[in-house]
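The following block contains the structure, expressed as structure tokens.
Note that one protein chain is taken out, while the other chains of the complex remain in position.
Just so it is clear, A, B and C label the chains in written order, and each chain counts residues from 1 on its own.
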Amino acid sequence: MEQIRAIWRYGIKVGIIGGIVLVLMALIGMIEVFTQRQVIADIISMGHALYLAAGLFICYMAAKRTTPAKPLWIISNSIFAGLTTAFFLVLLIILGRNVNLRMMFINASDLLLNNLLTFGVEGNSGILLLLYVGMFTGLITGCFYLLPKIVRTVILWSLAGSAFAGVLQELIRPILTNNFPDAISEWLLTSDGLTMRGALSIFIFIALAIISWSIKGAGIKQGWQGLPKKQQSTWRTIGTIILLAIILVAPWRLGLFMSEVMTIVGLYVLLGLGLNIVVGYAGLLDLGYVAFFAIGAYVTALITSPEIMNLNWSLWAAIPFAIFFGILAGVLLGVPVLKMRGDYLAIATMGFGEIIRLLVLSDALRPFLGGSQGIGKIAKAQVLGFVFKGPQEIYYLIIAGCILVIFVSWRLKDSRIGRAWKAMREDEDVAQAMGINLVSNKLLAFGTGAGFAALSGVIFGSKIGSIYPHSFNIMVSINIVCLIIFGGIGSIPGVIVGAAALIGLPELLREFAEYRFLVYGIALVVMMLIRPEGLWPEEAHKRELHKGNAKEAPG
Amino acid sequence: MAVDGLDIEIEEKTIHSVIGPNGAGKTTFFNCITGFYKPEAGEIFLENHSLVGLMPDRIVRLGIARTYQNIRLFPDLTAIENVLVGMHAHLKSSYLGIILNTPFVKREEQEAEDEANRLLKFVNLETKANMLSKHLPYGDQRRLEIARALATRPKLLCLDEPTAGMNSGETQAMCDFIQSLRDDLGITIMLIEHQMRVVMGISEIITVLDYGKKLAEGTPDEIKRNPKVIEAYLGQGSAAQSH
Amino acid sequence: MQTKFQRWKESITATDIVMWVIGFALLVLIIFGSILTLRAGRYTPVQWFDFVIYGLAQGSIYALVAMGYTLVYGVLRMINFAHSEVFMSGPFTAYYVAAYFYRSSLLESHPVICLIIVFIVSMSISTLIAFLLERIAYRPLRNAPRLIPLITAIGASFTLMYLFRGLYGTGFQAYPVWKIFDGKWALFQGLEIGKMQLFVIFAAALVMIALYMFIQRTRIGKAVRSVSEDKEAASLMGVDIDKTISITFIIGGAAAGAAGVLYALVFKQVFFMMGFIPGIKAFTAAVLGGIGNIPGAMLGGLLLGLLESIGPALFLDGYNVVAPYQLKDAIAFLVLVLVLIFRPTGLLGERLAVKKA
Partner (left out) sequence: MKVKRAATIHDGSVYAEQLANVFAETFKKNGGTIVAQEAVAPTDTDMKPVLTKIITAKPEFIYYPIFVAAAGHITRQVKEVSGYEKVALMSADGAYSVDFYKAAGESAVGMYHSSPDFEAFGKVYEDFLQKHLKKYGEKTLAPFHAHAYDAANLIFNAIKKVAKKEKDGTLYIGRKALRDALYATKNMKGITGTINCNEYGDCADPRIAVYKTGVENIKTLVMPKKSFWKP
């Protein structure tokens, strides 16, 4: 009996969850909005691609969950999952016909319920079609699951690659047209989506790449490790030079929009590296970090802008002052929170951040800080007549800042001070018992982090030209904490990857701004559930995984 | 009050054990010495230097290191990093020097790493230097904790139940190891222990605590014969009732 | 032998002195400002009384939300950042029920029954969301490092906020008015108290007392307390940890749902971001009172409400500061920081501090 129930129970269980998810996806309007964007021109829209992909994923999960993993049972469970999911959508459609759902759910439009969800077929035949599609999705997924693993990986990655190319076409187009002959972009893209041949060629290209890597990859790795040390390091130097060259020419080859995105990401990298020292190394959860960013920006504004103090200094003169005041503020705000731990520290620092913002915003201090009108006319940096004004120029300022900050973080990381911070992060009491002065080391961490943030504030002020208190709200601090942990806490490349993923990607997908934070939130949750160590974790962990695996013993 | 009216003197280069029933105040006594608790009255001296009121990190610099009853390593640091943290107080690199990577910093880091490796070798962990300490086996963690304490270059090393949770073979190895610490490195050792066999085997002087007070003190042989100690250990129940 | 005083004197460090100087200076500023304000006599006693009532009404809502933070913190040692969305989800959904009652004029004829139904709907939605939140987002991370669940909670908060935005739209929905809460009750000597404020204070107190009794007196409550004391010991004693944690979330969710309706009744507007600011305030309140401590959450909530309502007028008006009410949050946070400086574990948070050492 138990055996027979296994034929359908996993499918229905997963299908119910899947059905609810898909109904929600439809009701929040995601599918409708996304159908306006074509992935492959005139063949499939993003909305339907998403809709189908979610269905495929649900059926795949059902297939995976099936415990006596017999082929027939897997397929039947997968079909059941597809059918159950489709059934939920059918319920939604029928409900929508009889009740005016829009009273409550503003996105439950007629178009969605009677056309989009049923793939353009209206009426009862649409409902039937939906059920058929559910069944077929299940069937296909079930069969797919039974294929050998390598085939599955190849197909999945290739599909994902094509879909990604379709979604990010706006990004790909200028890259292609700026750097390659027009024929390539015409082959791949039409004005509103990939061409069929383009999608196919991307699919085949990725598939070939994966297959060849799986055959040759291990050999290449071994060959690399077999190289003498000296040769390895020459190759590494060459690689670094090429990377640097790419970074340097990037803004001019990628166009204005991408440069703008890169400057924003760069600013967050600066901020992230600073907070990484406080949170990642020293383990002090600081939710008021934006205050130092604000201090950097405001000091710059006061010194260089004609509006309040009328000093009109150059930006270069402002940088040391801004950093000095940033560090000073970091230390001063650090003193009162020295004895606090964990969440008390988090909330106290958050309070500080908010106090700074409210003071800057307040009418009471308006004559000195500009109040809600902010401070405008902040100077741009200049070197020998070269003005850092547009995003493409500011980019270099940010790259220079990033290199400086990365260098400092990297030097500190494996030094006496870095180790002291990490020891405090792990166990404050024991760290103290090992001769580490908590007061000075904590203040050092706060000061360093604040200095980085202030530098970032200088560049931000100069980039925007005028600053307002609203740019420095608590969401900035929260975003930075998220990107550090998303990238891998305590890891320098992790910060860069985290900033690119959490700040850069959403900027590129601005058209879907409505769902940006939803996706952001889901990404955070899913990431923490499946890969809590982050995208690019700290080196020690990796090093350890390589060497320690064989010898690992239970603790 | 966990500890009251305690008067202990520890001779240089001895192995001095502190024993007593559960809750006798042994660990509290340790915490007072190492600065985690501040005694309300009384004095603690290390070579004529008063320790009362000093922060734990100052006390370590003066030469008292400790280990913990329930191992407290830095779990997400590698073994060698744990040891290097112990050296923190003896390294002199300044913030600016580190960033500029001055020759002094380079040399000091190299020397520190060499010394850390020597210490790891001393505790037989040289092959596991790059493993995260949380992944080390239990016995290794105990020894690593001692290596970390040694890295602070202590004059007095306080070991809080170093053999807890070990089988008899491991316990014997640990006893030999503790003795070699004193013999090879010339460090004074203070030991909190539960296992009588360990205590009687390696210590030169034993202090018995009960209810935060000193019950007896002397060589292992004297302690074995002391009637008060026997009562405290065997007649614990009756003693408690009579209070 | 040294005296206790000498010992105390020795253990003071430079940073302590700096802190005392700063704290003392701020206290002097606050007291001096208060004296100036009182001597200026701009406010009548009736107005001071009003300030207190407004503060208590707002504070009791904070306190109810803070209960959720504190309970979860007690059992899981994590900031449930998404609790503000639990607070939002209930009343936002219940709005549609309330609007239906209003349209069908049931609200006119049976206001009390409608109110009860709205409460029930709101509390059950909030409870459900809190329960699912724990099951999906937090349970798999029970043993992860401390920052991981925090990020999950932030992510869950975003997800919920924008899910509701997607479902119900971005607009402000206006809660219908319950006529029974209009008007004021006159007390003696010209003092009067709004019926709405009275109801909010009363209802919040009722819910809080009920929850407190539940935690203190019932078996389940004991399980919750034992888990927050020591998880391992509790599981050895046969307490089902998973179930207890679920129950904690459910209780916190119910309190948030009730708080949400009270909030919607007072302020009449619901929208998808309504939880964010009260959430932060309530968490601040929980920390102020000593997080993990239930009476602390109540005390912290009321105190924060009072500070926001009285603080700017009392402390700043005497100095003739422009627009003092713009700084009300700054005052609230400043007091929080002051409290944490002198009592690093909040007003009633002693217990936890001892355990962590």
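Going forward, a contact is a pair of C-beta atoms (placed from the backbone, for glycine too) under 8 Å apart; a residue touches a chain by one contact, two chains touch by 3 or more.
Just so it is clear, the structure is predicted and the values come from calculations on it, not from any experiment.
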Contact set of the excluded chain (shown chains only): A, C
Candidate in contact with the missing chain, chosen from C:Ser34, C:Thr70, C:Ser228 or C:Ser309: C:Ser309
Selected residue (touches chain absent from view) among C:Trp20, C:Phe172 or C:Trp185: C:Phe172
Hidden partner chain, touching residue among C:Ile116, C:Met237 or C:Ile277: C:Ile277
Absent chain, residues of chain A that touch it: 173-174, 177-178, 255-257, 361-363, 371-374, 390, 468-470
Residue ranges of chain C at the interface with the undisplayed chain: 42-43, 46-47, 50-51, 54-55, 58, 171-174, 177, 192, 194, 196, 263, 266-269, 271, 273, 276-278, 308-310, 312-313, 317, 322-326, 328-329
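Basically, only the chains that are shown with their structure count from here on.
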Separation of mean Cα positions, chain C and chain B [Å, integer]: 46
Interface hub residues of chain A, defined as touching at least two other chains: 429
Residues of chain C whose C-beta touches two or more other chains: 13, 357
Parts of chain A lying in touch with chain B, wherever the complex brings them together: 407-408, 411-412, 415-417, 419-420, 422-423, 425-427, 429-438, 444, 540-541, 543-544, 547-548, 551-555
Footprint of chain A on chain B - complex, ascending: 34, 36, 55-57, 60-61, 65-66, 68, 72-78, 81, 84-86, 88-89, 91, 93, 95, 98-99, 101, 105, 109, 112, 127-128, 130-132, 134-138, 141, 148, 152
Footprint of chain C on chain A - complex, ascending: 24, 27-30, 103-107, 279, 285, 335-344, 346-348, 350-352, 354-355, 358-359, 361-364, 366, 429, 439, 474, 478, 481-482, 485-486, 489, 514-515, 517-518, 520-525, 527-529, 532
